[in-house]
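Notes follow once the structure below has been shown.
Note that one protein chain is taken out, while the other chains of the complex remain in position.
On to chain A.
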Amino acid sequence: MSILEIRGLTVEFPGRKDTFVAARDINLSIEPGKILGVVGESGAGKSTVGNAVIGLLEHPGRLGAGEIFVHGERIDNLPAKRMRELRGKRIGMIFQDPLTSLDPLQTVEFQLVETMLEHLPISKGEAKQRAIDLLDQVGIPNPAERVKQYPHQFSGGMRQRVVIALALCAEPEVVIADEPTTALDVSIQAQILNLMKKLCAEKNVAMLVITHDMGVIAEITDHVAVMYRGNLVEYGESQQILGSPQHEYTKSLIAAVPRPDVRVHRFPQVDYIEGSAKPFKQIDIATHWLGQSRDYTPVDGALLSVDQIDMKFMTRNAWLPKNRQFFQALKKVSFDIKPGETFGLVGESGSGKSTVARVITGLYHPSAGTVTFAGQELTSLHDRRQVLAMRRQMQMIFQDPYSSLNARMRVKDIVAEPIKFHKLASTNSECFRIVDDLLDHVGLGSAAGKKYPHEFSGGQRQRISIARALATRPRFLICDEPTSALDVSIQAQILNLLKDLQDELGLTMLFISHDLAVIRQMCNRTGVMRFGELLEVQETEALFESPQADYTKELLGLMPSMDMLSRDNLEEEVA
């Protein structure tokens, strides 16, 4: 018998003009000890399903139709007070971001004890003991000591363990996990997934895991439901769905997941998503402004060479230099990037990848070592004109497409700004003609120039960022996690765009990512970073086939296994 059963669930968000249906006629059920994955891209309605089950739909959302049962008891029509008692007691929830899901001003013990006293008939003393046991169960060392600590004293992965302990502390029968590992590093993600799987089996709970990550689905779920625009398009055993998807959307979704195992020339796109790729005027690079008058001195050997870079940040200031404390973000990092090459940097958060990018672009001044670009030592440049000339040649694309564009400027002004700043166009009208062409070329269309950034989706904004980066006619592009904030189908489009541009313009790229599969598809050579050190640099293929450093082997081993994913029927589509 299934613990959680959802029948004909429809969730509506009534608007001023019409009602938006976020989820339509969803039927799901989960057995005890099993994990059901709900997968889909942003806006598919997967979180809505989770929120509907626990009765926390955002205003003005409401259940349009359908029934939800926990252990045969109907819960969707319960009065608010009964529903509140149910939350935590019978249905637990785990949120995405462990850094923000805990009250920063209360100890872990307080939050655990408070929740348990609310739901369980136990005394305060018992609750305190149970809090320690729970932390032990979720794998937190020294639980008796750490229970007295505040959330900020835990690392991200440890905090997610605390969140899991909190969700499980009143012994719920159903646990909903909304993107439980999205905010975590790969190695931590693997640990948390294992923990969830283990607890699910031990405590015999029914778990609903909401995720956009096919890797997570392949790793822990027993059943999977694929959602697309509020509809359940495919539902069944994970092995079967991933192995031989029936629905077109599922097929293209699986195809779009970057493959860690084989290098393909282009990313398969999710063709099912209609209206995503409208053809725009393509400019002929050979005759266009973008392609011509690239007055750069040609280089032999490396275009960029980073030599023995050290970077220290002061963490504690003191009057006496010897009392100052530093955090060493980079330790003797050296590598070269050849012209036309894509060089990958991979590592977990805090490994110093982004610091390298900032040192190269001159946002940080290194504590020691040199950066040489096209034969010119950047670290010793002081003349403003020379610095500007160097800056024009290298441009950066940032991770977050939401905060990296000025929300108060029109798109065409955003893209025109670097052209005007570096005085690359002789007249204003020429400048905006170039901007129009650039927007066309990155697949947005020149009409987009009149709009403001907030009118665009994440992927479109990233295209604006790319157009802006191209506007100085750079020869070196730094991409710092350019697709980490994007859906997998959008990621494929953006990465293809970057590849095309590189081919056309002969760009050299530094590509920073935590995602090994993306690195494998994008990069010629790759460096692995950890704790500010560059552990090894190899040809990408060689790195994946025969990693040298232990850490690289560990990272490769942690990649969610995609064996289950059907690749056979995709080979043809890609080919």
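In this text, a contact is a pair of C-beta atoms (placed from the backbone, for glycine too) under 8 Å apart; a residue touches a chain by one contact, two chains touch by 3 or more; residues count from 1.
The working rule: contacts and distances are computed from a predicted model.
A.B. asks: Absent chain per UniProt: "Tryptophan synthase alpha chain", "EamA domain-containing protein", "ABC transporter permease" or "Ethanolamine ammonia-lyase large subunit"?
C.D. replies: Protein name of the absent chain (UniProt record): "ABC transporter permease".
A.B. asks: Out of A:93, A:224, A:486 or A:519, point to the residue that touches the absent chain in the complete complex.
C.D. replies: From the options A:93, A:224, A:486 or A:519, the contact with the absent chain belongs to A:93.
A.B. asks: Among A:22, A:167 or A:464, single out the residue that touches the unshown chain.
C.D. replies: Missing-chain contact among the listed residues: A:167.
A.B. asks: Which chain A residues touch the hidden chain?
C.D. replies: Spelled out for chain A, the touching residues are 54, 56, 84-89, 92-93, 95-97, 100-107, 114-115, 118-119, 150, 152-153, 163, 166-167, 170, 315-316, 327.
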